[in-house]
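With one protein chain withheld, the remaining protein chains of the complex are depicted in position.
After this line comes subunit A, so read on.
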Amino acid sequence: MSRYLRPAARLAATARASAVRPAATSSFLSRAAVVPSQQKRTYADASGVKEYTVREALNEALAEELEANPKVFILGEEVAQYNGAYKVTKGLLDRFGDKRVIDTPITESGFTGLAVGAALSGLHPVCEFMTFNFAMQAIDQVVNSAAKTLYMSGGIQPCNITFRGPNGFAAGVAAQHSQDYSAWYGSVPGLKVVSPWSAEDAKGLLKAAIRDPNPVVVLENELLYGQSFPMSEAAQKDDFVIPFGKAKIERAGKDLTIVSLSRCVGQSLVAAENLKKKYGVECEVINLRSVKPLDIETIVKSVKKTHRLMAVESGFPAFGVGAEILALTMEYAFDYLDAPAQRVTGADVPTPYAAKLEEMAFPTEPLIEQYAAKLLRL
């Protein structure tokens, strides 16, 4: 697929990017895109908590799993020699050699098929897509082969494979490079789909994905790679995994349940803080972590407490993750809702290139705040 995007270099040059596109310094990007990518891990504080960027967390997860299981290997475009287009696989080639960390030609359908074949034969490949936009070249392998072979073979051919790479909004790369595929993969029986937000999410979910005997799609986000999060002592250990299908309540509250995933979790948390400051309301923010299976229990439990629900996600509105969350809430918690559930999603347009329009094409903190205020009649 499109190869001229050198995303890592672009991240490294964010200072340049922000000079180019004034909106890059606006609220839309200020939290993530301008975070320097070269952050170093800090020393442990008294409680053993360390700061990790999402990139470091993913890198550590890959290294630990490569170390732990000789069946695990990683392949994709630029993953070895170049250390990954986004530097997620940095140092892995040197440490594990070219049999475990493999550069491929620009053939998404080819290397995805190769990875699926290796998985069907008993290895545990981690297949990196430079971005999930490019995975469309290989989606038949993911959907028709990886997801369905166990079923179609009568259970004799498990497919322990992990597909991973950045998904959803990026900055300034126009419509063909900014799409969110959560709903696409989330709709396929046979796949498990996770979408990490924090460094702990990233590490725990990726490790769980590699260990899970099923095909798992790990939808990361480019703008989160350089963002730092505290990582608990437990999460720093090499046996740390996060179970699928369990959402995490990132912020407790009693007035409104905000269900979100990936980068929108961070945005929702900022919006929740602002809502508290402005109106004194407490929003509960749920980080889905896993798209399929979806933790409807946690959502229903929260709605029983708050009686209001808002879903926040960056995909297109039609037939999306937000739509699914609203539908499930209606099915399981309709009687507890005091107001119609709402969703904040990406706009129903091909993502514009113009910086200001691009900003308007995805959920922003003020937008989430505004919709929450409206829902709460504040």
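Just so it is clear, a contact is a pair of C-beta atoms (placed from the backbone, for glycine too) under 8 Å apart; a residue touches a chain by one contact, two chains touch by 3 or more; residues count from 1.
In the analysis below, contacts and distances are computed from a predicted model.
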Choices "Nuclear architecture-related protein 1", "2-oxoisovalerate dehydrogenase subunit alpha", "pyridoxal 5'-phosphate synthase (glutamine hydrolyzing)" or "E2 ubiquitin-conjugating enzyme" - which one is the UniProt name of the chain not shown: "2-oxoisovalerate dehydrogenase subunit alpha"
Touch with the omitted chain, as defined above, among A:Glu78, A:Asp212, A:Asp295 or A:Glu324: A:Glu78
Chain not shown, touching residues in subunit A: 1-7, 9-10, 13, 16-17, 19-21, 77-78, 81-82, 103, 105-110, 133-134, 136-137, 172-177, 349-350, 352-354, 357
